[in-house]
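Only a single protein chain was left out; the remaining protein chains are all shown in position.
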Amino acid sequence: MKIEMISFGKIAEFINNQKIDVDGIADTDAFKQYLENQFPALKSMKYKLALNKNIIQENTEITNNATIAIMPPFSGG
Amino acid sequence: MKIEMISFGKIAEFINNQKIDVDGIADTDAFKQYLENQFPALKSMKYKLALNKNIIQENTEITNNATIAIMPPFSGG
Amino acid sequence: MSEKKIKNIFVDGPIKPAFIADSIAKHSEKTAIGGHSIFMGQVRKDEIEGKFISAIDYTAYEDLALEKMHQIREDIFEKYPLNCMHIYHSLGKVKTGEICLFVFTSSAHRKPAIAACSEVVDRLKAELPIWGKEIFEDETHQWKENI
Partner (left out) sequence: MSEKKIKNIFVDGPIKPAFIADSIAKHSEKTAIGGHSIFMGQVRKDEIEGKFISAIDYTAYEDLALEKMHQIREDIFEKYPLNCMHIYHSLGKVKTGEICLFVFTSSAHRKPAIAACSEVVDRLKAELPIWGKEIFEDETHQWKENI
């Protein structure tokens, strides 16, 4: 399955935007697991995911060619 | 006793600024009585007095050479 | 009683957008400020019994208004941690669409500036001896009443 990962703010300092091709990531919980394994620094940080521009509040299925944004707490204004 | 009367807004349309010399006006209640006798239109209007630049909340003694402002409801802003 | 430094708030005629811009620009030197709140009153072209308002002509009991404004200013500075507060009110004719009131408060964080601005506007309307004469297009008039 292909996923496009984009990251922002503080998180963009250690996770580059990239396309990954992985199997076994069926939903956003699994994706978080994957992310925190690849980038252990994330474990101690607050962040949210947006799947195809929808901010994820609860575990959600990921379909092929999804775009997932990894976002630290917002600080606009 | 000398009193300087100044008026504002709608009230200035029928009471001109003037100095009056009257006896027997000891306090602001008596002054109101005097005013409403002289200018009956006042009877049906809301207005406040300011005695020497203090807005009158309760009956207050008037001393010689006082300035009394006759003010309709405020409408600034 | 504290020594009073009574500031003027009255300006002749409408308050111009360029004046407001200038006032904003002056605050760029004040780098402790994080939030500015502004309120502006604009003269509405109200229709009353088929006639439209063309302007409001403001008069005030200036001395008393400035004293009252001074008190309000002191109360507000005591209540909120503000960096600055600027208040301007028109006297004379202000046409529909023009600005007659400009209240500008600033603080390190946004909430005090916003709360103070709103409170100043409320108190100013209720407490300052200012009167607005609403002039219709046919030159007749009526006296504005704050609701």
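Lettered A, B and C in written order, each chain numbered from 1.
Keep this in mind: a residue touches a chain if its C-beta (ideal position, glycine included) is under 8 Å from a C-beta of that chain, and two chains touch if they have at least 3 such contacts.
Since we're looking at a predicted model, the values are computed, not measured.
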Legend entry - Touched by the hidden chain, restricted to displayed chains: A, C
Legend entry - Selected from C:51, C:70 or C:110 as touching the chain missing from the view: C:110
Inset, instruction - Provide the residue numbers of chain A that touch the chain removed from this figure. - result: 6, 8-10, 12, 50, 53, 55, 69, 71-77
Inset, instruction - Against the chain that's been left off, what residues of chain C make contact? List them. - result: 17-18, 20-22, 24-25, 27-45, 96-99, 106, 108, 110, 113-114, 117-118, 121
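In the analysis below, only the chains that are shown with their structure count from here on.
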Legend entry - Best-connected chain pair, where connection means C-beta pairs in contact: B-C
Legend entry - Intercentroid distance (Cα basis), chain C paired with chain B, Å: 27
Inset, instruction - Please list all residues of chain A that touch 2 or more other chains. - result: none
